[in-house]
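What follows is a single structure, and I will ask about it in a moment.
Yeah, one chain of the complex is gone here, protein chain that is, but the others are all in their spots.
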Amino acid sequence: MTTAGASSPLRTLYLGELRMLLRDRRTLFLSVILPLIFLPLVFWISSMVEKKRTERVEKETFEYAIVGERADLVRELLSAAPANEATLEASSRESNEPQLELLETDLDCTEAECWKAALGRRDLHVVIHALRSEGAASETTGAESDRPLPRLRIFYQGNWDYSKTAADELRDRLRSARDTRRGELLAEAGFPVAPKDLAPVIEARDLATAAQRGGKVLGRFAVCVLLMFLISGGSVVAADTLAGEKERGTLETLLTSAASRGEIVSAKLLLIVTIGLFIALIQILNLGVYVGLRLIDIPDTMAVEISLLSAFWLVLLLVPLAVIVASALLLVSGRSQSYKDFSVRFFPVLVLLVVPSLVSVLPAVDLRSGIVLVPIANLAVAVREVLVGEIDWLFLGLTTLVAGGTSWVLVRWTLDSLDTERLVTATDVDEAAFLGGEGLFRRHVPVWFGVFWVLIFLANAQGELLPSIRLQIFFNVILVMGAGSFLIIRRYGLDARKVLALRKPNPWVWPAVILGAPSMLLASVGVARISNQLFPVPERMIEAFARQIMPAEMALFEMLLLLALVPGIFEEICFRGALLHGLRKRFHPVVLCLVTGLIFGLFHFSLFRILPTAFLGVVLAAVTLLSGSILPAMLWHALNNATAMFLGRAGVDLTELDPAFHALGAGAAILAFGLLWRVRMPYPDLRSTPVGQRGQR
Amino acid sequence: MSSSWQTSLRDLRTLYWRELRSALRERTIVINSVLLPLLLYPVLLWLIFTAMSFVRGQEERFVSRIAFLDLPAAHQELRERLANDEDERFEILEFSTLEEAVAAVRSGDVDLVAHATKPPPEAAALDGNFALELVYDESKDRSETAHRRFERELVDYRRDWVDREASARGIDGAQWDLFAIERENVASGKDMGAFMLGLMVPLLMVIMIAVGCFYPAIDATAGERERSTWETLMTVSASRSAVVGAKYLYVATLGATAGLLNLGAMAVSMGTILQPLMSGREDGLSFQVPMEALPLMAISALLLALFIAAGMMLFAAFARNFKEGQSMISPFYLLCILPPLLVNSPDVELTLGWALVPIANVALVFRSAIGGVYPWDLIGVVFVVELATILALLWVVRWVLSFEDVQTGNYGGDLTKFLKDFFRKKEA
Partner (left out) sequence: MSHSEPNDLPVRVEGLSKVFYDEGRGEVRAVDGIDLACRRGEIFGLLGANGAGKTTTLRMLSTIISPTEGEAWVEGHSVSDEPEAVRRSLGFYSATTALYPRMTARETLDFFARINRYPVDSVHARVDQLIERFGIAAFKDARVDKLSSGMKQRVSIARTLAHDPPILIFDEPTVGLDVLNALALVDNIRRLRDEGKTILFSTHIMSEAEKLCDRIAIIHGGRILTCDTLDGLREATGEHYLEQIFVHYVKDAEAAVREALEARDEQELADMEGK
């Protein structure tokens, strides 16, 4: 909508911002110079520390003593020259590993206590105790040997680095001496070839080129490192741009100019992208210089070739990455009132951006899985594949789409934050904090649930703390979720009936619940099967979990009580009670269901349970919102668990049903929801209109 | 005289508590000094768990597809061995020609081709021996896994073969087995836990203490200017040194608190991170910081916090607002992280040389205290060195604050300008 003769506001804005940025020496210093010096310094120090350590290990003389009746055997074996070629595993030793200098010393000890004490005093590194023992298991066959077998015990001090190094070395030498000896024995008996020449691998043909191998190594970290550069460069600019403008009061000046908010945001976004990319480029060049100067070592085999096609895809993947980073940072900036505010929010965003990119470090993650839908993680995996030279047009395209969509959503949110008047025109008075009660409760609910989550997680992660399922349920469900919810309700002086939505629902709701719970279970197992396709779960984990959750020795009524009734009541009080009530004004009802459901899922920690439980959580939240009462959700939850339990006891494996059953379940569930909708009695006091109205600005 | 001492002590206390109280009402500070160290590890832990189960799930689905070509009839056992694998990790595919099989590796339909050929001369003396030519593609995770698995199986196959040959020639028992070997770790699970904690804790302690000091240091100086409470404070009847002293102690308190909270959270969380990873290897691993080490660690943390707080306040004193404060302090913050990186190697221990290096020495005291080792003479040296550097820094802070322009924030976070001004005045 540029008027003829007028300059493009976007260009003016961009150039204006750029000029101001370049004049801000402090920002430039923080975002360019400092990382430029610091990062290589860290690399250099770590590689130097590592080098020094190798040097020290090479210089060190490792002392060992041999005690016991068969000391002679050990001495004899160790005196034979270390013969690497004798081992059956050709690749067990790296040829470039330093040879340790080992020295035998005298130790006047006959008792284990004595040499243990000597090791504890660090008088020497290792003690080998050679016993003339009987009936020791043969190492190679695993079978009990019929004749007495000398037993060698290598004692070392595990919390002393050198002691462990020496122990490893001695064991390897003894083993290789044994292999040599065996070879000799066989040769004497007329066996024509050395053991290592049995079925030798004469050629290991790796079809991957050096460039592909290099690309694989580089691809593991490429996106993560790039992200760090983009963020370190972009964050300083982003902080200065919206949050900083609010702090300085220039944002209002800008908003009353004829530039549209879209133009303002685009110009700022463009600035962050430019600066981020520029700094990333400088950093890469900088690292290149250090590598060139040999200050940082990289493996000589690193060779990366990038074909034109790969380069095309790399650019196509990296541009959305830069835009995602820039728009996430700009969003944080837009939501912050000041520079300081920005710093508080920055750290979680940093973690949120960087952690998914680490997925490419994990082996075995394939782009053709659920990962393609996870922003940033998909870019990391995609870049790795492109660097290896694997171009899968369909999934790379999908990745680009997902990444593009993500950045679009983030930009949209940033635009909204400029329209959210609360954020643009700050009021200093914090009335919620002053009045307490409801308003403050709503604000603090997420923090409380964070605390609940950490409590439950820590208590359960420490295996010995909650040894039995009974204790676990008591602690997790009754104590933290149930009593914890009541505690916060009391803390803010709220009416428990209102918070928990303890109302009598329409009587027609009950049949809907009784129909809905079991049929939705069927449907949700279908969802779980799909989720298992996306995020496959180790079979062993599921089995272990089933054993743990359904202890065979538990009586039926106890199982009903602990696994159906108690969760039905207390988990509902917690999630569809306190959480739903606390979040109801923050989100649109549909989003509200999704968010409470997801939080409910996250409370089940393990990856393969998150999606199914989140699904159940969404359903339960919807039931509560439609019936205006928590009681139907309680019944639904208890019925759901009880049905699953009965089926489990009866030996019905839902995951092996014909898919038609899942479809049938889904149909019945839809019917149940139809009924709920007909007789709905909506949850009171929900958020009606979005707070930040979207205008055409 | 004593009464004036008491007054300033009382002032100091009043001011100190005010700082602390308002700090605990400030979101930035609470998050960085208290919540971050407490919550960081559980969340990281959960992420690691999740990633591990994801990878394990993916890997289990990796059935390695192996194609054998020309395997001698006498050695079909190798094929059987893989086909009957307990965990069903292998799938045997059939191809008629090598070219086809190699093409399948290239296209990703087969993970590894094992082509049996004539053995090389040194191996040919044995009838029925053969050699293998393996074809795989390291650029594919699946193929890499298959290669790893296959090599391991091959070694076992060779071992069995050698054993068989030996026993056929009457070589067996002790003559063949020679010895049984085992390694025994003299260190207890507790010692090992302490050792591993000692590798990680010092660096993180230093980082957390620095993070804990960061915002309070800005808040107490530049923040006061930004809120224009600085002048209010400078006009109170309490002495300047009481005002600055109270701020300094408060910054150090928060830094030390962050460090110790971090230690606690790590001790609780580490067990859960490392135990499952170590299961089967080291039994009875327990990650506990020995109780008797706590006083020493607390004192060291406080010393470190006092040092970092002094440094940060020195730089923040030049700033007029939060932003300037942040950019003034950041370089110092990064500088603080470097010394502990220098000693971040398992075989570095507290020696006289290291005891003289600020920050690195405290990191090493942390490590030896966690390991239950107390070289008191060296620890004494460390304390003296730290106290000396703290006093030196405090002297510089005092000197810098004696400039009116610094007090009124005229330099606006511009250190070079300050130094230029200073030297110009000196010349004149």
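We just call them A and B in the order they show up, numbering each chain from 1.
Following the convention adopted for this analysis, contacts are C-beta pairs under 8 Å (C-beta built on N, C-alpha and C of every residue); 3 or more make two chains touch, one makes a residue touch a chain.
On a predicted model such as this, the values are computed, not experimentally measured, just so you know.
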item	value
Displayed chains contacted by the hidden chain, counting the whole assembly	A
Among A:Gly190, A:Gly249 or A:Gly292, the residue in touch with the chain that has been omitted	A:Gly249
Selected residue (touches chain absent from view) among A:Arg53, A:Arg443, A:Arg529 or A:Arg680	A:Arg443
Chain A, residues in touch with the chain not shown (by the definition above)	1-3, 5-7, 9, 12-13, 16, 19-20, 23-24, 248-250, 252-253, 255-260, 419, 421, 424-425, 431-432, 434-435, 437, 439, 442-443, 493, 691, 693, 695-697
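Just so it is clear, only the chains that are shown with their structure count from here on.
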item	value
Computed distance of Cα centres, chain B from chain A, in Å	17
Chain B contact footprint on chain A (complex, rising order)	26-27, 29-30, 34, 38, 41-42, 45-46, 49-50, 52-53, 56-57, 70, 73, 88-89, 91, 116, 119-120, 130, 133, 136-141, 145-162, 167, 171, 174-175, 178, 181-182, 185-186, 189-209, 212-213, 215-216, 239-240, 244, 247, 338-340, 343-344, 347, 355, 358-359, 362-366, 369, 388-390, 450, 454, 457-458, 461-463, 535-539, 541, 605-608
Chain A partner contacts - residues on chain B that touch it in the complex	27-28, 31-32, 36, 38-39, 42-43, 45-47, 49-51, 53-62, 75, 78, 102, 105-106, 117, 119-120, 122-123, 125-126, 129-142, 144-145, 147, 151, 154-155, 157-159, 161-163, 165-166, 169-171, 173-187, 191-192, 194-195, 215, 268-269, 271-272, 275, 282, 321-324, 326-327, 330-331, 334, 338, 341-347, 371, 413
